[in-house]
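Only a single protein chain was left out; the remaining protein chains are all shown in position.
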Amino acid sequence: MNLRKYFIGLLFFASFLSLIAQPNYRVEVKIPDIPGYKTLKCDFHSHTVFSDGTVWPTFRIEEAWRDGLDAIAITDHIEYQPHKDYIPTNHNAAYEIGKNLAKELGLILIQGSEITRDMPPGHLNAIFITDANALVKDTWKEAIKAAVDQGGLVFWNHPGWRGQQPDGVSRWYDEHTYLYENKLITGIEVVNSIEYYPAVFEWCLEKNLAILGNSDIHNPINFDYGKNRRPITLVFATDRTSEGIKEAIINRGTAVFYDGKIYGEEKYLKPLFNESIHFATTDVNNVGRGTANIKVTNNSDIDFELRLAGTDEVIRFPEFIKLLAGTTMMFPIRARKDNTDVNKKYSVVYAVENLITGADKNLKVPLEFNVKVTPKK
Amino acid sequence: MNLRKYFIGLLFFASFLSLIAQPNYRVEVKIPDIPGYKTLKCDFHSHTVFSDGTVWPTFRIEEAWRDGLDAIAITDHIEYQPHKDYIPTNHNAAYEIGKNLAKELGLILIQGSEITRDMPPGHLNAIFITDANALVKDTWKEAIKAAVDQGGLVFWNHPGWRGQQPDGVSRWYDEHTYLYENKLITGIEVVNSIEYYPAVFEWCLEKNLAILGNSDIHNPINFDYGKNRRPITLVFATDRTSEGIKEAIINRGTAVFYDGKIYGEEKYLKPLFNESIHFATTDVNNVGRGTANIKVTNNSDIDFELRLAGTDEVIRFPEFIKLLAGTTMMFPIRARKDNTDVNKKYSVVYAVENLITGADKNLKVPLEFNVKVTPKK
Amino acid sequence: MNLRKYFIGLLFFASFLSLIAQPNYRVEVKIPDIPGYKTLKCDFHSHTVFSDGTVWPTFRIEEAWRDGLDAIAITDHIEYQPHKDYIPTNHNAAYEIGKNLAKELGLILIQGSEITRDMPPGHLNAIFITDANALVKDTWKEAIKAAVDQGGLVFWNHPGWRGQQPDGVSRWYDEHTYLYENKLITGIEVVNSIEYYPAVFEWCLEKNLAILGNSDIHNPINFDYGKNRRPITLVFATDRTSEGIKEAIINRGTAVFYDGKIYGEEKYLKPLFNESIHFATTDVNNVGRGTANIKVTNNSDIDFELRLAGTDEVIRFPEFIKLLAGTTMMFPIRARKDNTDVNKKYSVVYAVENLITGADKNLKVPLEFNVKVTPKK
Partner (left out) sequence: MNLRKYFIGLLFFASFLSLIAQPNYRVEVKIPDIPGYKTLKCDFHSHTVFSDGTVWPTFRIEEAWRDGLDAIAITDHIEYQPHKDYIPTNHNAAYEIGKNLAKELGLILIQGSEITRDMPPGHLNAIFITDANALVKDTWKEAIKAAVDQGGLVFWNHPGWRGQQPDGVSRWYDEHTYLYENKLITGIEVVNSIEYYPAVFEWCLEKNLAILGNSDIHNPINFDYGKNRRPITLVFATDRTSEGIKEAIINRGTAVFYDGKIYGEEKYLKPLFNESIHFATTDVNNVGRGTANIKVTNNSDIDFELRLAGTDEVIRFPEFIKLLAGTTMMFPIRARKDNTDVNKKYSVVYAVENLITGADKNLKVPLEFNVKVTPKK
C-alpha cells in the first residue's frame, strides 16, 4: 500500500500511529538563542539519488525536520552522476522535488550543488544558487564563477579528506589563494561527517572565513551515525529565513556542533554557555571544612565539561565538573582548613573543555560565588 | 574504597565522572504547574531495610532526587520487621538517617509509617507524623489515633491487593466507614506499584478522598520498574513545602501519573493539558480537498492520545492524534469535498484518552481553529 | 566526499569505524531452525525510488542484511510511477542495480513487482519473476498471467487495507475465487506493515494458502518502525536458496513474525518453541508448601508468554510465565498443602499466548516435571 495519495489520510486519520515508535515527530535541538541572534541548526552538505546518495529528496527534508534542524542544503555532485543510466541528469531536480514539502514543514531548503573537482581545489559546495545546471562547466573556475554570478556562496569541503589527501593533511594550494583573494569562497568545512580538521579551524579564524560543519550524508542519517547526532553548523542569524542565514554566513556568524563539542569564536560560545546554564546557588555559607553544595541546571542538549584553571589556596573548588545535558547537578565547595575565616566574592575560572575557540584553545568562564566561611570551633 | 569520608572528595574533585553514565544528576519530570498551583511530584509509600526493603534510607532520597521528585515519604511497616534479628526495631530510624541529605538536596522528606494490619482495614500509611514509635499499639484503631494525634494524615493502601483480597476485588468494609466517618482517613491509593483500582477511583470522587498513587517500592526503583517511571502522586500545592503538600492533600488537590495515564479531576487535568500543549497553527486556509497541516508542540513528559468525539460533515479532522512527549508534530485538516466553501471558527472536541477523570471517563478538550476553505476550481 | 569509488577504502581501511555507532554490521534474528528445515527470515514486499519509495535499491539490500534477513523481494508498483518525471520507467531496474551487492553480502534477492489494481482484486505481488516489464498489461488477468508464465508466484497484498476497504474489512471477491481456483495465487498477506487481518489468517488455513507477513516499506525501515522490527515471513525451507524459498512457499511452509507474535500452523510453531526453550530443571523435590524454582532459558529473540490451561488441585503451577528473549528465568512450583505426599510425572499444559495457530487459537505446550513432594512434619 502506501500509495502517496492515500498516505496522508492513513497516517493521521487512523489510529495506527500508536503502534509506531518513531513517526513524524520533530525533536528540537536544545541550543539556546543568544542575545541579538537566533541560533539556527543547519546542515549545508547532503546527497540524494540525484548524485551518489541513496535517498529521495523528500526523505532528506522530512529527516531533517524530525532531527530538529532549521535549514538544509541538498548538494548533489555536478560532475559525478553514477546513477545516470537510470536517472537522467538534472541538477535542479532535488530542489524542485523538495521545496514544497520543506515549505509545509517550515524547514528552510537552500538550493545547492557540489562542484566536484580534483584537488586542488578539490570539492566545493555552492549554496543559495538558483540554477544548478548552469554550474556544468569545463573548468572549476568557470563553475565557481557561475555559482557566484547567481548570488551563490561557495565553501570548500573536507580539505583533509583522504580521498584527495592520502595522508589526511589539509593543504592550502595556490588555487585556494586565488579563491580567497578574489572573495570567491566564504567558508570551509572544519568538520565533515566524522572528521575534524584542526588546522582548518585556525585558517578560518586567521582569514575570517566561516566555520562550517556538515554531515555530507549519502544514506539516511542514522544508517551512518547510529544514535549519534550529525554535525551541525550553528548559524547566529537575526532572522530565521534563508536570507538571514546567508547574511550570517557572510558575516562569519557560525560555529560547529559535533560529537559533543562546539567549535567557534568566543563571542558566540560565551553567550551560548551563559544562556544554557543556570546557577540556583550563588551564596556559600560554610563552617570550617564543611561542604556547601552548589546546585546548577543545564537546559541545553550540550554536556559541558569544566576544568578548574588554577588553584585557590584557601577554598577548594572541584577540579572537574560535568554539567550533563538536561539535568540539575550538585557540586561541593569547601575550605581547605577548619580555621578558615573568609567573606568575599570569588570569580573562579574554568576552562570549558568542549567549547573550543581555537586549535588548542578552550572557552574560559568565570563562575561567581559569594563565599562566607567561619572557623570551626 | 568509597569510605564515606573520602567519597565526596573523590566524586567531584577527580575527573572520573566522565566515565560514569548515570551519576548524581537530577532529571526533572516535565509536568507543568497550573494556574494558582505548583505541580509537585510525590511518592508517599516506600520501604527501606528498616522493615522489608532492601535499601538504606539515604539511597531512597538520592534516588528520588535523581528521579525528579519533589517529595517522598519512607513508610516502613510498624508490625512487620523481618530484619529484626540483625537490625533492632526503631521506627524513627529511616527518617533520622535521611533528613539531612534530603535537606541538602532540596527534597522534601515526609516522615511516615505503614500500619500493617489484616484486612479489614488492611494496610494504612500515616504520613506527616513526628514519632513513628508511638504507633506501636495493640489495635489498629489505637495506631491510627496515635498517628492522627500527632497531626498525621492517614490513607488506605492498595485496597485491591491480592495478598489481602485473593480475587483482586477492592472491598469497602465497616471498618473503612468508621475511618471515613470519623475523618481518620484522607485518601486512598488508586494506584499502588503496578496496580490500578478503578472502583477505588470512583470512591475517591464520590467521597471526596484524596486520589493517591505510590510506588510501594522495596528494591531500587529500576530493579522493579526497569526503564518505566514509578507511579507518582501529583500534588497541586500553593507552596513547595511539606506544609503545602499536607494542605493540598487535605483539600484533595491531587492526581496520579502512572503508565502514561493521569487519573484526576477535570479541574486539574484540563489546565494540565492546556499548559502542556502549544498550537503554532490555528488558522487553516485550504482550497478544495487540499490539506492544511496543524503544527503543535508538547512540552511535557506526557504522551497525549486524542480521539475525535463526533464527526463533522464538511471538514475532516483526524480521528486520532498522538502528541508525543517533548516533540512537535503536524496533523492535517481538510475539506471532504472539492466544492467546499466555508469560513468559520471550529471548536472540535477530542477525548484525551490517557487523561482519566472517572472510572469510565476521559477529559474532553475543544481544539479551536479558524477554518477557511475556498472551492477548488 | 563518499564518492563510491573511494568509499570501500575509506570505510574499512581507516580507523573511523570506531566513531560510528551503527555501521555495516549484521545482527541475526534469533529464531531457531526446526527439525528438517532452516528457518529463513524474509520480507517479500518493499519499495524503492523506482516506484513510490524513498530509497535506492542497494540501500534496501544493505538494510535487510544488517537487519538479519535471509531474503527480500523489491516489489515496486507496475502501474504507479509517481517519480516518472525524473526516473524513466524500467521495472527491472531495482533488481539489476541490487543483485551484485546482494550476492556479495549473501542475501537472497528475489525479483518482484506489485501489480497495482483497483479492488477487486486489489494489489498483488509477483515474485520469482524474471522480467518485470512483461507485467505491463491492460488487465490484471493478463498481468498475473504474465507473471505466472515466467515461473512467478503471486500473492494478494493487504486485503483489509483502508485505502481499498474504507471500513477495514477484508473481503473475498469473485475475482479472488478466480485466482484461487486457477491456482494463480499462492498466498495472502496476513500481516502488512502494522496491520494484522485475522479473517485472512483463517482463509489461509482453510484454503491452504501461504501465510505471509511483509513490511511494504517505502522509507528506511527505522523511519517508520522506530526501534521495532519489521514484519517477517518465516520460511521453513530445506535449503537457504532462492529455490528453497520458492518451494517452501508452494508447500505453505511459512509463518509470520510481527510485534512479538508468530502466526502459523502448529506443526511449525511447536518445534519452534521447543528449539527456543531449554529447561535446566525438570525434577522438583519439595517439602510441604516449600517452593522449588524451575530454571529455564530462552535462546531466541521471541518473548514467550505462557498461560496455565487448567488447574491442578494438588500442585500449584504459575498462572502466567513470561520467558523473555535471551534470558534465563526462575519460576516456582509448590504444593498447595503442607501434608502433600506426591511422586509422579506431571505434564502441565500452557497456552503460548503469542504463538497463534488460528484467529482465536494458541499453541498449547505441555511442560513436563517429575514432582516429588514429601509432607512437612
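Which chain is which? They are A, B and C, in the order written, and residues in each are numbered from 1.
The rule is short, and it goes like this: contacts are C-beta pairs under 8 Å (C-beta built on N, C-alpha and C of every residue); 3 or more make two chains touch, one makes a residue touch a chain.
Treat the numbers as computed from the prediction; the structure is a model and nothing was measured.
S.K.: What are the shown chains that the omitted chain is in contact with?
M.R.: Within the full complex, the chain not displayed touches B, C.
S.K.: Going by the contact rule already stated, which one of B:58, B:150, B:241 or B:374 would touch the omitted chain in the full complex?
M.R.: Residue touching the absent chain, from the options given: B:58.
S.K.: Going by the contact rule already stated, which one of C:173, C:279 or C:320 would touch the omitted chain in the full complex?
M.R.: C:320
S.K.: Please pick, from B:39, B:111 or B:157, the residue that touches the omitted chain in the full complex.
M.R.: Once the missing chain is taken into account, the touching residue is B:157.
S.K.: Using the document's contact rule, name the residues of chain B that touch the chain not shown here.
M.R.: Residues 1-4, 6, 9-10, 14, 16, 19-23, 47, 49, 52-56, 58-59, 63, 77, 80, 82-83, 86-88, 90, 93, 97, 116, 123, 157-158, 161-163, 192-195, 216, 218-220, 222-228, 259 of chain B touch the chain absent from view.
S.K.: Under the stated touch rule, tell me which residues of chain C contact the chain that is not displayed.
M.R.: Given the touch definition above, chain C has residues 8, 12-15, 17-18, 23-28, 104-106, 291, 293, 295, 305, 307, 316, 318-322, 324, 326-332 touching the missing chain.
Just so we're on the same page, only the chains that are shown with their structure count from here on.
S.K.: Kindly indicate the chain pair that has more C-beta pairs in contact than all others.
M.R.: Highest contact count among chain pairs: A-C.
S.K.: Please report how many Å separate the Cα centroid of chain A from that of chain B, as a whole number.
M.R.: Each chain reduced to its C-alpha mean, chain A and chain B end up 38 Å apart.
S.K.: What are the residue numbers in chain A that touch two or more other chains?
M.R.: Touching at least two other chains: 14, 23.
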